[in-house]
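Here is the structure we will look at.
Omission of a single protein chain aside, the complex is shown with its protein chains in their original locations.
Up next, chain A:
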């Protein structure tokens, strides 16, 4: 049985490891060294799915790792990761998605700003007319 100290350390290391899975280059590294073919490792990946629960997920800083973890449950994906092009493709897509998100946000903010400006214009005219 592990002590609480050991359990906390295990929590820390599992937290770090699961987030490392968000890095496609690291995944490629693991694939090329054959880790993704080992049964204990595959079972470990399945065990790590507990990070999807809300009480654990709230500690994740890089949520992309959860998607990668889900994909890693499939053998086809694990096999494909051996190719460097595959990892590169994933990396590019991740970056594009990452940037797309900020563009989407700025657009939303702009739209919101425009909406707020429009209703503010009529009242000054109304006041002028009342005078």
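A few points about this structure:
We adopt the following convention: contacts are C-beta pairs under 8 Å (C-beta built on N, C-alpha and C of every residue); 3 or more make two chains touch, one makes a residue touch a chain; residues count from 1.
Quick note on the criterion: contacts and distances are computed from a predicted model.
Its UniProt record calls the unshown chain "Mediator of RNA polymerase II transcription subunit 4", which is the correct pick from "Autophagy protein 5", "Protein FMC1 homolog", "Phospholipid-transporting ATPase" or "Mediator of RNA polymerase II transcription subunit 4". The chain not displayed touches chain A at residues 1-2, 4, 7-17, 19-20, 22-26, 28-30, 32-33, 35, 38-41, 43-44, 47, 50, 54, 56, 58-65, 84, 87-88, 91-92, 94-95, 97-99, 101-102, 105-106.
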